[in-house]
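Okay, handing you the structure first.
Every protein chain but one is kept in place in this view of the complex.
So, chain A:
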Amino acid sequence: MTALVIAEHDNHAIKGATLNTVAAAAKCGGDVHVLVAGSGAAEAAKQAAQIAGVAKVLHADAAHLGEGLAENIAAQVLAMAAEYTHILFPSTASGKNVAPRVAAKLDVAQISDITKVESADTFERPIYAGNAMATVQSADKVKVITVRTTGFDAAAATGGSAGVVSVAAAADAGTSSFVGREVTKSDRPELTAAKIIVSGGRALGSSEKFTELLTPLADKLGAALGASRAAVDAGYAPNDWQVGQTGKIVAPQLYVACGISGAIQHLAGMKDSKVIVAINKDPEAPIFSVADYGLEADIFTAVPELVKSL
């Protein structure tokens, strides 16, 4: 039994989500191999070899693997799939993009967003926006899985000493091409990896207020900024700040929800946080049912006061 983890990286460095996926792979039993498919990604492959618990790193390098196009990455994974019983991807935008493609080609079902490994063929995953947990068993010969990163502790990024093996790159599918990327600039911690998150909702009223009120608090706490879908749809915050079923799933040490009512969709993305603080002037807001500490107050007075007292 050997598991293959598809590393998430930017051709220079391994991304944090890979470490959680390695941890989940280790729980499936057997050796863990990591595939680094990219363009000029030797440095990322070297980093992957340092991850504790990794037995071997496979490094495929070609220009057409550089931008992570699903067609090409899936072909690369399929070229080496025969030797593995488990193929795991982090449940990030790129993992979710590629994994089902691999599964369909292997004619196996894919298991999405697992939060627990019960045994080599049995896994737990949330359904209905996290309102129910399903324990599922796969009878397929290969298990293709995406791993909810907040469900597993990250493997140590150092301490491993795996060998790096170069593998031949699969051919370019040639049906799609990368055009461009628009990255949201931020010098804050990454949302999914942050220890503390300050999140705002519709009650902020405008993009200016959102920044004006929440930035000082996030700065004080060294926190990442998040937002509810209502705030994102209203244009107060960029798309990739959205926390929820259809946005990012987070589980920080501290989640501060400011002016967020707490719709099912939003709770699905943050209810595994260690401590939840809710500041809302509506005493009936559903967010108070999951908050460890609830403060019934106007955010426009409470948040500045909170900043001052920190």
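Everything that follows uses one rule, which is that a residue touches a chain if its C-beta (ideal position, glycine included) is under 8 Å from a C-beta of that chain, and two chains touch if they have at least 3 such contacts; residues count from 1.
The working rule: contacts and distances are computed from a predicted model.
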| item | value |
| --- | --- |
| Absent chain [UniProt protein name; select from "Quinol:cytochrome c oxidoreductase quinone-binding subunit 2", "1,2-phenylacetyl-CoA epoxidase subunit A", "Light-independent protochlorophyllide reductase subunit B" or "Electron transfer flavoprotein subunit beta"] | "Electron transfer flavoprotein subunit beta" |
| Which residue of A:Val22, A:Val108, A:Ala155 or A:Ala169 touches the chain not shown here | A:Val108 |
| Touching the absent chain when the full complex is considered, from A:Ala13, A:Ala63 or A:Val275 | A:Val275 |
| Selected from A:Ala42, A:Ala62, A:Ala79 or A:Ala129 as touching the chain missing from the view | A:Ala129 |
| Chain A, residues in touch with the chain not shown (by the definition above) | 69-71, 74, 92-94, 96-105, 107-113, 122, 126-140, 173, 175-184, 192, 196, 221, 229, 233, 238-240, 245-246, 248, 253-254, 264-265, 271, 274-277, 288, 290-297, 302, 305-306, 309-310 |
